[in-house]
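The structure appears below as structure tokens.
Missing here is one protein chain; the remaining ones are kept as they sit in the complex.
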Amino acid sequence: MIFQKEIILKPKPRGFHLITQEIISQFSEMTNISRGIAHILIKHSSASLTINENADPSVRNDMETYFNKIVPENATYFEHTLEGLDDMTSHIKSSLLGSSITIPITNGKFNLGVWQGIYLCEHRNHGGSRKVVVTLIGE
Amino acid sequence: MIFQKEIILKPKPRGFHLITQEIISQFSEMTNISRGIAHILIKHSSASLTINENADPSVRNDMETYFNKIVPENATYFEHTLEGLDDMTSHIKSSLLGSSITIPITNGKFNLGVWQGIYLCEHRNHGGSRKVVVTLIGE
Partner (left out) sequence: MIFQKEIILKPKPRGFHLITQEIISQFSEMTNISRGIAHILIKHSSASLTINENADPSVRNDMETYFNKIVPENATYFEHTLEGLDDMTSHIKSSLLGSSITIPITNGKFNLGVWQGIYLCEHRNHGGSRKVVVTLIGE
């Protein structure tokens, strides 16, 4: 059984955001899958998806702080600067964190650890709505 | 053909560990798959999985050294510090390296390069046992 759908995530401010419920609420089809996987791709190269801690908002704040330190907007060595200081740094963060995640499905639900959730990592100052393609494969 | 199982990895000290054999030895079901994929997710946000060099232990040592440099525990900008200095840094390393890997299966075996193996990256000082969910999809 293969199910695929494209959905649009609500615009988010720059930073790391827990979107597990926003995804689940649009995929009731998942309840029909006993075991399988869900693949989620974000169709943009300046935002990313990752799995991380789902409880304490300070984790998401610290992620934003850290990635701004490690990919500095004031670096003088970037060529690709036409669209602003948050452009090239967003491309880099996107490849460091990744454009897609894959999650096991068990008994109709994401089979994540108790403390894990899905993050949308919005790297642009004004990223707007973001599209994701979700593919469910299972039986 | 879809096969899924959750297994518990033996506790490992902080660092990078080759676990290819520990995984394979628990998945005899793989021998029934001519072609397909194996997806492996670690159900924790302070450890990670990656694919890298499978021969020289100095690679795993250098990985640990490098990630400690690039995600420093003495950084003063982290808020999420209640569980110790190795807490927030572990979450960051987890997203830099990734919570899951996907490997092709060919003729009943992982189809990796000759020099590739699976690493468990244990970022906590005392991480304990780690759970992984393995999903095999193939024919």
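Letters A and B mark the chains in the order given here, with residues in each chain numbered from 1 onward.
The criterion applied here is as follows: contacts are C-beta pairs under 8 Å (C-beta built on N, C-alpha and C of every residue); 3 or more make two chains touch, one makes a residue touch a chain.
On a predicted model such as this, the values are computed, not experimentally measured, just so you know.
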item: Candidate in contact with the missing chain, chosen from B:9, B:97, B:120 or B:134; value: B:97
item: Where the unshown chain meets chain A, residue by residue; value: 2-4, 6, 39, 41-45, 70-71, 75, 77-80, 88, 91-92, 94-96, 98-100, 102, 131, 133, 135, 137
item: Interface with the unshown chain - residue positions in chain B; value: 35-37, 50-54, 56, 58-59, 61-63, 65-66, 69-70, 96-98, 101-104, 106, 111-116, 119, 137-139
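Here is the rule we use: only the chains that are shown with their structure count from here on.
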item: Distance between chain centroids, defined by C-alpha means - chain A, chain B (Å); value: 20
